[in-house]
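Up next is chain A:
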Amino acid sequence: MALLDVQNLSVRFDTQDGSVRAVDGVSFQLEEGETLGLVGESGSGKSVTNLALMGLVPAPPGVVQADHINFAGRDLLTLTAEELRQLRGNEISMIFQDPMTSLNPLLTVGRQLSEVLEIHQGLSRREADRLCAAGLADVGIPEPETRLAAYPHELSGGMRQRVMIAMALLCKPRVLIADEPTTALDVTIQAQILELMTDLRERHGTAIILITHDLGVVAGCADRVHVMYAGRLVETAPTAPLFSLPVHPYTRGLLASVPTLTGDPTSALSSIEGQPPDLANLPAGCAFAPRCDYAETRCRSGPMPLEAIPGESAPRTVACLLATEIAAASGGAR
Partner candidate 1 sequence: MRANNERWDLAGRDMEALLAEAAALQGESLWQDARRRLRRNRTAWWSLLFLLAFGLLSLCAPLLPIPSPVALDLQTEPMPPIAPWTEFGNHNYTREYWELSAIDSAAVDLRAAIFDDWQTGSWMGRDSKGRDILSRIVWGSRTSIIVALIATLCSLAIGVTYGAFSGLSGGRIDNLMMRIVDVLYSVPFIFVVIFLITIVNEYRTELEDNWGIGRETVFYLVIGAIYWLTMARVVRGQVLSLKNSEFIEAARVLGASTRRILFVHLVPNVLSIVIVYLTLTIPAVMLFEAFLSFLGLGIEPPKVSWGLLAVDGTEAINPLRIFWWLVVFPAAAMGSVLLALNILGDGLRDALDPKLRGKD
Partner candidate 2 sequence: MTRFLLRRFMWFAITLFTVVTISFFLMRSVRGGPFDTDRALNEAVRINIEARYHLDWPLWKQYAHYVGPFNLDRHGPEFLGGDGSDLFGGVLTGDFGPSFRYRDYTVNDIIAQSLPISALLGTVAMMWALALGITTGMLSALRRGSGLDISLRLAATGGIALPNFVIAGFLVILFVFLVPLFPVAGWGSLRHMLLPGFALGAPFAAYISRLTRTGMLETLSQDHIRTAWAKGLTPRLVIMRHALKGGILPVVSYLGPATAGILTGSLVIEKIFYIPGTGSHFVNSALNRDYTLSMGVTILFTVLVYSLNLVVDLAYTLLDPRIKLEDE
């Protein structure tokens, strides 16, 4: 049984100007110790999906619905607020995009780290501090004891993100949700942080959900990739096959817009035409159809279920009516 099993998750925000469906019928599983990449442009619902797992969608206006969200045999939807709180930061923890603003500027690093252990494991401040220093050393921060007394503004961006990761891993969680953990960092620091996360996963066996819009990040560390568009999953596949043969036109567009070292430097970078759709007012049928080069009339009506691609050995699914044709055409050209 999967560690985390999400079935038919929907999140909507009821505002004065109407109801916005941020996540629409998303299902996925996460196995023990694997890394799942969740890819999509901003507003595609990837962050909201994970806030919903943590029970952190602000309500009102947010409304979370699902058939079930099973975590280690328990349905998160049936837990009380208190039970959910005990899970957060303990068995499921999260790191955020911007380490500059994600740490409290008015409290020392040590205070912010040790309170996690104090609250979840009932340790005294002193015991907690000792473990926190060890945690900081684990994420490669030199002189961890002195760092505990530092305030966030005294650390560099990379250091702060390391602190965030240390904080998330203090209680040895079974799932770590990393929401764009490298977006706000310099490229060299990005690589270090990703390496650190891969290393930690191997040593602690933590399953990771890696949320990003950067396909390069996913290619480097994810086992499987889920692509989201307008609140829905449009393609799921193991990493290698996805990169060698993207099927959904949106995935293809995303991949084509990544600059490569081997490509012709004089050719223009391709981009996906048009704007992301208005979530309050989604078109019928495939949400991507208005921007899609392949779209036909039948794409503009009816449901778009995720379906397996016939003839593919790897377990992958696509929400596209033209999947077979596109896969055949691309495979043939290879």
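Selection criteria: all candidates are chains of the complex that A comes from, given by their letters.
Just so it is clear, contacts are C-beta pairs under 8 Å (C-beta built on N, C-alpha and C of every residue); 3 or more make two chains touch, one makes a residue touch a chain; residues count from 1.
In this text, all values refer to a predicted model and were calculated from it rather than measured experimentally.
Visitor: Check each candidate in turn (1 or 2) and state which touches chain A within the complex.
Guide: The candidate that touches chain A in this complex is 2.
Visitor: What residues of chain A sit close enough to touch candidate 2 in their complex?
Guide: 54, 56, 85-90, 93-94, 96, 98, 101-107, 115-116, 119-120, 151, 153, 164, 167
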